[in-house]
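The other protein chains are all here in position, but one chain of the complex has been omitted.
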Amino acid sequence: MFYYDNKLQYTVRVDTPDPRFARLLQQAIGGVEGEMRVCLQYLFQAFGARGPAKYRNMLMSTGTEEIGHIEMLATAVALNLEGAPSRLKDQMAADNPVVEALMGGMDPRQYLSAGMAALASDANGVPFNGSHVYASGNLAADMYANVTAEATGRALACRLFEATDDPGMKDMLRFLIARDTMHQQQWLAVIEELGGHKGTLPIPNSFPVEEELRKVSYDYFFTGVDGVDLPTGRWTQGESLDGLGEFRLNAVQPMGEEPKLAPPMPQAYAEKQQMEGAADHK
Amino acid sequence: MFYYDNKLQYTVRVDTPDPRFARLLQQAIGGVEGEMRVCLQYLFQAFGARGPAKYRNMLMSTGTEEIGHIEMLATAVALNLEGAPSRLKDQMAADNPVVEALMGGMDPRQYLSAGMAALASDANGVPFNGSHVYASGNLAADMYANVTAEATGRALACRLFEATDDPGMKDMLRFLIARDTMHQQQWLAVIEELGGHKGTLPIPNSFPVEEELRKVSYDYFFTGVDGVDLPTGRWTQGESLDGLGEFRLNAVQPMGEEPKLAPPMPQAYAEKQQMEGAADHK
Amino acid sequence: MFYYDNKLQYTVRVDTPDPRFARLLQQAIGGVEGEMRVCLQYLFQAFGARGPAKYRNMLMSTGTEEIGHIEMLATAVALNLEGAPSRLKDQMAADNPVVEALMGGMDPRQYLSAGMAALASDANGVPFNGSHVYASGNLAADMYANVTAEATGRALACRLFEATDDPGMKDMLRFLIARDTMHQQQWLAVIEELGGHKGTLPIPNSFPVEEELRKVSYDYFFTGVDGVDLPTGRWTQGESLDGLGEFRLNAVQPMGEEPKLAPPMPQAYAEKQQMEGAADHK
Amino acid sequence: MFYYDNKLQYTVRVDTPDPRFARLLQQAIGGVEGEMRVCLQYLFQAFGARGPAKYRNMLMSTGTEEIGHIEMLATAVALNLEGAPSRLKDQMAADNPVVEALMGGMDPRQYLSAGMAALASDANGVPFNGSHVYASGNLAADMYANVTAEATGRALACRLFEATDDPGMKDMLRFLIARDTMHQQQWLAVIEELGGHKGTLPIPNSFPVEEELRKVSYDYFFTGVDGVDLPTGRWTQGESLDGLGEFRLNAVQPMGEEPKLAPPMPQAYAEKQQMEGAADHK
Amino acid sequence: MFYYDNKLQYTVRVDTPDPRFARLLQQAIGGVEGEMRVCLQYLFQAFGARGPAKYRNMLMSTGTEEIGHIEMLATAVALNLEGAPSRLKDQMAADNPVVEALMGGMDPRQYLSAGMAALASDANGVPFNGSHVYASGNLAADMYANVTAEATGRALACRLFEATDDPGMKDMLRFLIARDTMHQQQWLAVIEELGGHKGTLPIPNSFPVEEELRKVSYDYFFTGVDGVDLPTGRWTQGESLDGLGEFRLNAVQPMGEEPKLAPPMPQAYAEKQQMEGAADHK
Partner (left out) sequence: MFYYDNKLQYTVRVDTPDPRFARLLQQAIGGVEGEMRVCLQYLFQAFGARGPAKYRNMLMSTGTEEIGHIEMLATAVALNLEGAPSRLKDQMAADNPVVEALMGGMDPRQYLSAGMAALASDANGVPFNGSHVYASGNLAADMYANVTAEATGRALACRLFEATDDPGMKDMLRFLIARDTMHQQQWLAVIEELGGHKGTLPIPNSFPVEEELRKVSYDYFFTGVDGVDLPTGRWTQGESLDGLGEFRLNAVQPMGEEPKLAPPMPQAYAEKQQMEGAADHK
């Protein structure tokens, strides 16, 4: 279960409120690279964790930290919306400052739906979608999902850093960027602890590899037509990363036949011509 | 641009049609771990690729291969739906075999909406959602997104393998599992080519690390209350994976203050008591 | 504005309640082929209609009829859910008839969320999505959208007819299928009134065709590789349907060059190797 | 910011795992009446709270409690999925117990996507959608949103109670139902504290009522045609609840005119007949 | 069933078209606080109404009125889009007035997808989502859902009133705000008719309260850590609103144990280390 503190994990200060930046911050709250996603992803991975208890515990700890990041960003949104109409009025010689603020790049729903506060949505107002909460039941797959979340999350935070000149906002982002630096490596450290590539690949490593069609397990199939350069690299030669094979480069060839489906069954109510014509036409 | 062949990349054969398995296969078509996602993800990464041309080319080649995997799975769905009513009729002593088939675990929309064919949806009928197409503009972040897709994809394929006894379906899955083995390692090979952890971390590596708040960049913050075990591991000690710091374990402490928002502005139409009471109440 | 009657447009009778059929009926309520979609589509087309007033009026009339079809189907769902537990209990020798009913193919949310009534969702429980409300501002495009809705809607109703043996339900579906017969032809009658193919094509017919690249306006581009049959038909020869050209068959050829994107701009925070390597690598 | 404990808020025990009940529990996790929604709704209301600080604090406290309810339910799902194949095997004389379990009413994605654990989705597998997180900036509106969430939430929990015979699950639900009893009344107590109906209505009470069209502010407009009973009740007579008017019953009459839109502008690319015909046709 | 009139329920007049206001109006059409939602919510509650017939009738009447509100708002959108390019051209010294209009804050899809008319979406272009149609089968829960819809709806309308200076639009909003005043109180009047708090709480009142864990039914659990103020108020003392208990304030304590999940079953394809390590690691 959970507890809260009335203080923020790190200072959130806005020197010059900017309702337009409040819109951009939404991406870090409810976007696919945002804090709602990482928070829920780590917590759901923890709640369903099977195997060594320490990984559940580690996931709980970081998932709990991330709730506080949502809080920080929602606070930052609310502060950026304060004084919105008046500031934008100056810039735009507007008749109606509320209209102008709304139209000058802010998310209209931060006003219309939330009365000047944050939403559970991304920078385009698209609501947070729970399908991004990856918790596969496979620890290595989940760790890579987490690295991805923190890598795209840090790229997002760096871009937000670029998109503001406000010293308070930059200070908050320096903290969040640093936490993403840590969290990327935290998940990769688990991979290292599990034995690195040879200890984890192919994921899941509990499926017996002899069951798969081994003759295509290390082939880079090239699907380009004549005239396209061959994309060679580490993936076309040398030992495979799982240590169980050798990478190769092969032009793709159909190994299957032309698909043949049965005529429509009567209950499917295709057009009559589809049923009659199945034999005659070609 | 693109071309097609009238043959499948690998044989798709169904020995005993099973409309219930047709539902499960939908997860590998339109699910978050499915082929529509990887196909579109690699193609969008290719279409927006900036930097060394060979990575664009490699992504195009594999993205194009994946279109053919959607084709294979959609064919497998259609074949599993053939003979659906009659087979299930036998098992269930049903009055109305269509009803029984529909109710016996198949996706009703494969009949109602598609006339016994595949949908662009997952195993619960949730439509494919384009927000899962990750193409961040950062090559390392994208490679980890791709590893994640192939790791969860291979776990899915292994679970589907478990969920069928049909020799034809098992044969098709052996092929797809093997391709996922290759593709996981293909994306990790790019990370290796870029210099591994020290060459790529923290992602993005083009943001100057001195801009981030370095004092929290390698701290594992523990958010558990008294009585919870400390989750120690590789992530709490030793050199950080980027080679730029040292992991540490610290109990989390608030570094910020209690957030203070301004009273509601009049245009936000809060309740009067919120505006009046801002000063008096506590 | 609108008025209601306390009677249904057509009798809704359920002789033997079947909670499983209640699930299938959801597709005709909130599915992409369902009545919520056609109702809202016709009303939004009416609300935004510009041009001859009679089409607005016609759309209002049929859109209003369709609200009553949602009412009929929602009533049918509620009636099919009556007596659900007891009936299924008999069939299944169940310990807990509610559980068994829920698990025996019904939509669990019809019980859990609605207390035995209809939802604004499809047969898989996916909520109705307003993006299916097509109202393009172009009358011909909208008429074809409406034909599509009624064609897929009638296919759905026929399949539902197949999926029930209940005389009351079959009677209701006979009515709905007949209305779809009418509505398909109603929209096509507008196309006829506008002059048929030559009066409406290409849609929109108000864009000057000389602005388009006429040399590819009637070419069927074949994208198959060697060995694939040429798909010939009415679309590869004869006068085009708009009367302005001649259909032709051509193998596709790239008319463009290889795309070349600029290197990443610094603010995009790609990996350093993408920026450095843009020149050297290939 | 937030902290966690390694213990659950209340005991979660499953005596006889039932993968089908695991599906139903998903509604209480990721459904519109579920714990993810209330948790995030209360926290977002707290994060954006303006006005008396005690309401922010109260919302933080209850929002934090709700995270623990997600944890309890996710744990309950995981436990219900243990032993799934073997138990269902017995019941069904199945060839392949995994297939049978998957088909026997469980959510296939709990296996395929999560390896036998909970998802951030509802009982039909529809992902949690952030648009249900209501935080309007108006305290009274939010309190009613919260009452709604707890009223539908308690109805859901009561229905789940009905749908299981497992003593452990019933025990957990007794706890959750009791908490919903408290939370419903907690939000209504705020309304009482704000002065009840006269203190809060109409919501928002900060908009000057003289600005609205007072002559229709207390009219129940009846839209039924001849022959429909008049729906009389407290809402058609007596003092209005805000104490500012008197309820009345009136048959609806159009107070507006027929809408007249301008012809399509050329850039909208309607059909030519829409532009030409705007004058002539009727 | 339903009928229509060619007149609007109330006058819709736009004195100075403003394509940017047309975007904001979308929130009142397809947003979560909008008219599509209330219209469909009341109609679905009516269609599934069980119990006293007069409530069904009342819901039908108001649901039908709301269809006309969608019509009014869609008309307002269409009128605000007339003359869009030319007006904005003046303001912006633009090269291409269509581009400028599109970029100056309007919803681009009102032009691109609808040819200058309304969409079934919110102010950010997010499509209407049927999951917001609450019809729980419990009359009291539904009434509170309806109060919520009208409270957030009136807050939205007041904010829109603030966001326009157009006399015609203000006149229309005065009407809609007044109707929301009525509808809020209409639903609360039903609660009064059912006996108020003591007659309806806890919702559902048909579940025997002795089945719930009474010892936590009136406890306000405080989850704050040391140093956080206690949030006291009406909800921490005095008789509970249902008249069946007494509110209390208690610091939360775990009443449960640490959750223990079984190791992964083999068919779940976790990593091998999760299966092996379950015993050894901690």
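Observations on the structure shown:
The first chain written gets the first letter, and so on, giving A, B, C, D and E; residue counts start at 1 in each chain.
We take it that a residue touches a chain if its C-beta (ideal position, glycine included) is under 8 Å from a C-beta of that chain, and two chains touch if they have at least 3 such contacts.
Keep in mind it's a predicted model, so treat the numbers as computed, not measured.
For the chain excluded from display, the touched partners among the shown chains of the whole complex are A, B, C, D, E.
When you scan B:N57, B:N80, B:N124 or B:Q273 for touch with the missing chain, the hit is B:N57.
In the complete complex, the residue from B:G30, B:G83, B:G105 or B:P202 that touches the missing chain is B:G30. Although one chain is not drawn, its touching partners on chain C can still be listed: residues 3, 5-12, 32-33, 53-55, 57-58, 60-62, 64-65, 71-72, 75, 78-79, 82, 85, 98, 111, 115-116, 126, 129, 131-132, 134, 136-138, 140-141, 144-145, 147-148, 150-152, 154-155, 158, 161, 174-175, 177-182, 184-186, 188-190, 192-193, 197, 201-204, 207, 209, 211-225, 228-229, 231-235, 240-242, 247, 252, 254-259, 261-262, 264-265, 267-270.
Within the complete assembly, residues 20-21, 23-24, 27, 31-33, 104-105, 122-126, 152, 155-156, 159-160, 162-165, 223-225, 227-229, 252, 254, 256, 259, 261-264, 266, 268-275, 277-278, 280-282 of chain A touch the chain that is not shown.
Residues of chain E in touch with the missing chain: 1-6, 47-54, 95-96, 98-99, 102-104, 107-109, 111-113, 115, 121, 124-127, 137-140, 194-195, 199-200, 203-207.
In this section, only the chains that are shown with their structure count from here on.
Common neighbours of chain A and chain C under the contact rule above are B, D, E. Chains compared, chain A against chain B: the Cα-based superposition rotates one onto the other by 180 degrees, nearest 5. The pair from D-E, C-D or A-C that reproduces the interface of B-D, where over half of the contact pairs by residue number are the same, turns out to be C-D.
Per-chain Cα centroids separate chain A from chain E by 27 Å. Chain B and chain E, compared by their mean Cα positions, are separated by 30 Å. Under the contact definition stated at the top, the residues of chain A that touch 2 or more other chains are 1-9, 47-48, 50, 53-54, 57, 60-61, 64-65, 71, 75, 78, 98, 111, 113, 115-116, 121, 126-127, 129, 131, 136-138, 140, 155, 158, 203-204, 207, 225, 229, 267-269. Chain contacts here are complete: no pair of chains fails to touch.
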